[in-house]
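Below you'll find the structure, written out as structure tokens, and then a few comments.
Removed from the display is one protein chain of the complex; every other protein chain stays in position.
Chain naming follows the written order as A, B, C and D, and within any one chain the residues start at number 1.
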Amino acid sequence: MTFPLSAAIAGNVPGVVASSVYANGRRVADIPVEEAGVWAQKPGHVVWIGLFEPSLELLEKLRAQFDLHPLAIEDALKSHQHPKVEQYGEALFIVARTAQLVDQTVAFGETHIFLGKGYVVSVRHGASTSYAAVRERCEACPANLTRGEDYILYAILDFIVDNYRPVIESILSEIDELEDGVLHRMLTRAEFERLYKLRRDLLRLRRAVGPLVDVCHRLEHIDILFIDDEMKPLFRDVLDHVKRAEEDIDSLREVLAFAFEASLMSGQSQQTEITRRLAAWAAILAVPTAIAGIYGMNFEHMPELKWTYGYYVVIGGIAAICGYMYFRFRRNGWL
Amino acid sequence: MTFPLSAAIAGNVPGVVASSVYANGRRVADIPVEEAGVWAQKPGHVVWIGLFEPSLELLEKLRAQFDLHPLAIEDALKSHQHPKVEQYGEALFIVARTAQLVDQTVAFGETHIFLGKGYVVSVRHGASTSYAAVRERCEACPANLTRGEDYILYAILDFIVDNYRPVIESILSEIDELEDGVLHRMLTRAEFERLYKLRRDLLRLRRAVGPLVDVCHRLEHIDILFIDDEMKPLFRDVLDHVKRAEEDIDSLREVLAFAFEASLMSGQSQQTEITRRLAAWAAILAVPTAIAGIYGMNFEHMPELKWTYGYYVVIGGIAAICGYMYFRFRRNGWL
Amino acid sequence: MTFPLSAAIAGNVPGVVASSVYANGRRVADIPVEEAGVWAQKPGHVVWIGLFEPSLELLEKLRAQFDLHPLAIEDALKSHQHPKVEQYGEALFIVARTAQLVDQTVAFGETHIFLGKGYVVSVRHGASTSYAAVRERCEACPANLTRGEDYILYAILDFIVDNYRPVIESILSEIDELEDGVLHRMLTRAEFERLYKLRRDLLRLRRAVGPLVDVCHRLEHIDILFIDDEMKPLFRDVLDHVKRAEEDIDSLREVLAFAFEASLMSGQSQQTEITRRLAAWAAILAVPTAIAGIYGMNFEHMPELKWTYGYYVVIGGIAAICGYMYFRFRRNGWL
Amino acid sequence: MTFPLSAAIAGNVPGVVASSVYANGRRVADIPVEEAGVWAQKPGHVVWIGLFEPSLELLEKLRAQFDLHPLAIEDALKSHQHPKVEQYGEALFIVARTAQLVDQTVAFGETHIFLGKGYVVSVRHGASTSYAAVRERCEACPANLTRGEDYILYAILDFIVDNYRPVIESILSEIDELEDGVLHRMLTRAEFERLYKLRRDLLRLRRAVGPLVDVCHRLEHIDILFIDDEMKPLFRDVLDHVKRAEEDIDSLREVLAFAFEASLMSGQSQQTEITRRLAAWAAILAVPTAIAGIYGMNFEHMPELKWTYGYYVVIGGIAAICGYMYFRFRRNGWL
Partner (left out) sequence: MTFPLSAAIAGNVPGVVASSVYANGRRVADIPVEEAGVWAQKPGHVVWIGLFEPSLELLEKLRAQFDLHPLAIEDALKSHQHPKVEQYGEALFIVARTAQLVDQTVAFGETHIFLGKGYVVSVRHGASTSYAAVRERCEACPANLTRGEDYILYAILDFIVDNYRPVIESILSEIDELEDGVLHRMLTRAEFERLYKLRRDLLRLRRAVGPLVDVCHRLEHIDILFIDDEMKPLFRDVLDHVKRAEEDIDSLREVLAFAFEASLMSGQSQQTEITRRLAAWAAILAVPTAIAGIYGMNFEHMPELKWTYGYYVVIGGIAAICGYMYFRFRRNGWL
């Protein structure tokens, strides 16, 4: 896989995480998977099952209960799917990529959702927090939960999209720090490596968020039995937040590209400065070497060598020339 | 947030800034928010309320008066929204980003507008000037204000878009100065930093202006009760000005990218020149060092050392060689 | 304004440049602006007025005569508009940007055209030649002029588009010269500056020409009373020429970008060469310095110093080593 | 050809590879090509022929049997076609590019498929594994094979697309290794060459996969007699996998572009470091040379030369200055 999913977060155990039936916005019963199909068909009842990295056997059981399509089951088993929404008859199969901060690192996961008349099944892969929080929030507000399967789908997607925000903000604050570095000095190797890794994280986040725009757009406009018209503003709101996340990521990507370019220029200007200073010092130091070399020649007839103050004159001359050069270079900004 | 809003401009106090009722293009009464709903329903009357960073309580009151959608209220409270126009039943929710110069710095803000039959509510966030000027201009021309809610919306959007102009022109004049620097010498670190910051400001401005094209386009073509057909040329005119702002920003972005590239080339050519001069001087100065070194050797049999004019011949030879090299390098453009 | 209009060409005087009525393809009368409305309404008569940077008063008079839309008047007064075509009822308002060579420099202007049943008004801003030439050519061919308002519009647009050609060709010939420079030597600062300015000119020209494609496309397909069907091939022809200009500009922009990149590489290769030669000469010159230094040491027991031919052997050795290095470096391409 | 096909894999012999008739999901007979037309017309029978780089004669025989279009025959003979799906009456002609790992190298091939009522003909070119595996898998599941021609087409496309995966993963693991190099040291010439070759492989893979998106999309929505509606989810699934391959390739291309840029910056920072150290050492070593040169002058009156400890003082002074410089440069990070 181009970008493998992050390892599962500690505490996530493969299998069924939760499996309950809701009616009139309240939990009616916790049920085994094997009874899910029957409950789902009772009018006014919704089965909500949460799985984490399920085995083929478990998925097969589900398939039998809800008559899921084998290709969707195959996808849900293998993970590493493209975010998408697929309609199989009167059922939907939705894939979304999740991202969150785990120990200051971006961890990527994937969630697959099977949605049909009377049931919602979420399947998590890789590093992704449990949807227990979503379930609690839904149960706390029966008025909303009464709306049924479509509301649960909305609640999960909303949760996924809201979780992008802290990731984006954490990347932003890192970029802000790096930018200071880029502008005021050369990057250290560690900072340079960080810049590089941020670019990859952003690329990956972009690939997670981008296709979700289409998913949300399709959900806003889909014409399927169990998605009610009054849900549309909710899906549009998720769409709006995804678009904002996408826009922010694009901006950050552009800013990082600026920082890369600026880093190149900063490095070049440092090099020019060093070369310039090197040239200046080399020129200054060449003076004593050359003059002393001349008076170190062994000619018999070199009258200056016999002058009483010849030595002092030459030392003074060298100092004068070097001093003059030093001040001139200083004024020119070469030193 | 990727690009946080600028701090509020001094003098902006959270809460209700203005709240009046208009009929036949004239102000009828200043009203408390709690009576807004009743006034809005009177035929021929329009309530126009201006808020600055309102509290949840205040927004709740408004929601109750005009039956606003909870998701729009949520957006208006949190700010940092994507520029957009959303239709909730027969009401509109519009988000626009504002930009203006505060002490020679670009300050960004956000305005949310609730628009329905009989009412307009503007909600400002961050650095954004009050719409008192818009209100005055509208009140000064009752013929226009008589047109109703849609005209007020137009007046606010027109004001927002007109305010982009001085920002763009200020950035332009800064770029013009920097360009001179890029072409004639190497950039100083401060100029380089300025260039970098301008790129970010332009990126941010682009993100503010770009989505407004769609907003204005939708307003020109929207089919909603309280937007009259004769308003269309007005919204088209705003659209036209937004497009010009967008085009100008895109041009400036491209020019800045040119300047960045030119800066790289300018730096490279400077470095080449220094390396070339360094090489030339090193070659010239190596001559006395090498020759003097040879006559500084202590061999017993070096006939030249005994010549009466040996010293002068060698000094002369060194000078001749160095002079020849100097003039040749000069002619070649190496010095 | 991002790219200000060029100053007016000498000889252009603000106000009415020409104002005539045509019938059956021939000039019937030269009229004052105040009578234009009456003449325009006579069947078979077309009023053709040419203005240069008109005052608000003059535009107001026109507005009254032809019942022009205030927003269009506002645009025509301020100039710096986006090229566009706008329909106000049964009238059109068209904006185009003009470009021409003035003293070997590209000068930019703007033309606004009001077009309605029985009248054409052209408003020029900035550096743009008078449309006297267009008028003459039209008057010289009454068969064409008989076609009416739409033919005059075509004639003006055709003239504007044809005027892009010499500008493009002049830029092309400059680029051809610069390319030779880029390929065979390093650019001088003046050439580098020229390259940079050409990029800006091309960007600006691109911004002038690009939106005109849409303008011409809309004119070809517009459904308005006074544009006859047999005019369509003419507008399509203008569209075709605009597209060619656009394609040429895009090609030139790409070629300039190549030249920029090539310039960077050319500079780098020059630097590599200088560094290499510097290294070679430094190595060669280090030999006499080191050897002579050794025989300049003052040890009492250095047998070579006493040899009769020691000096000659050492000088010969130095020459041999340096010569060997010289020829080897030569062969390696280091010198 | 821009990118020539890879040489055929050992063991591939031009001509007919397999030719069988299926009915009710089971193989009925192996037939010569000359009888294919007759069998294809029997209701419920499907002829499935596999060819490898066939001669014109063989293709002519096929053309006669199934009444194929001459232009499709021409394409199938010449190979090097663009991936596409073309409809000729009630028959389809499909081209896909294949990629696989052969001895750790990406080998490219091409497959052409003729599909009509009662027959499927696959024509392979270049390095492409035989579809014997596909045939086996189909024969192992008669329930699927009973679906007919369209299922065979699906099975072949699915096999082609699944084969992209190991290629992508192999490139990914190479890039991962190279990235470590880029971040921690300068690339060796061999690594640099590898980077370059990977970019070309990815470009080529992109050109193979990209147009297949359109092919699969068209197959999902095509309205032709022998493609049944229940096949649509299968083609949509292939489409989904092609899109994922495309997305992965695009990500890898972007990552390689990052690596290229990072490599430039890494090289620049190395150069800056070397120049800086060179400058520091040159400065330190210039000290003994200059001072020793001065005391090597032959003036008669140089009092220090006569001091008993003059030599030790000078040596000590040189050591002190050099030591001081060394520690200072060290602290500044210059050494």
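Note that a contact is a pair of C-beta atoms (placed from the backbone, for glycine too) under 8 Å apart; a residue touches a chain by one contact, two chains touch by 3 or more.
Only a predicted model underlies this, so the values are computations on that prediction, with no experimental measurement involved.
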Displayed chains that the missing one touches are C, D
Only one of C:Ala72, C:Leu178, C:Leu252 or C:Ile315 touches the unshown chain, namely C:Leu252
The one of C:Ile31, C:Leu101, C:Leu264 or C:Leu335 in touch with the missing chain is C:Leu264
Return the single residue from D:Leu77, D:Val102, D:Ile315 or D:Leu335 that touches the missing chain. D:Ile315
Which one touches the absent chain: C:Arg27, C:Arg63, C:Lys117 or C:Lys243? C:Lys243
Residues in chain D touching the chain absent from view: 1-3, 69, 71, 80-82, 84, 86, 88, 186-187, 189, 192-193, 196, 199-200, 203-204, 207, 260, 263-264, 267-268, 270-271, 274-275, 277-278, 281-282, 285, 288-289, 292-293, 295-298, 302, 304-311, 314-315, 318
Residues of chain C touching the missing chain are 168-169, 172, 179, 182-184, 233-234, 236-237, 240, 243-244, 247-248, 251-252, 254-255, 258, 261-262, 264-266, 268-269, 271-272, 275-276, 278-279, 282-283, 286, 289-290, 293-294, 296-302
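Just so we're on the same page, only the chains that are shown with their structure count from here on.
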Given over half shared residue numbers means same and under half means different, the chain B/chain C interface is different
Taking CA centroids for every chain, report which one is farthest away from chain B. D
For chain A and chain B, what's the span in angstrom between their mean Cα positions? 26
Cα centre of chain C to Cα centre of chain D, whole Å, reads 42
Of all residues in chain B, the ones touching two or more other chains: 264, 268, 271, 275, 278, 282, 289, 293, 296-298, 302
Examine which chains touch each other and state the graph shape they make (line, ring, star, complete, other). line
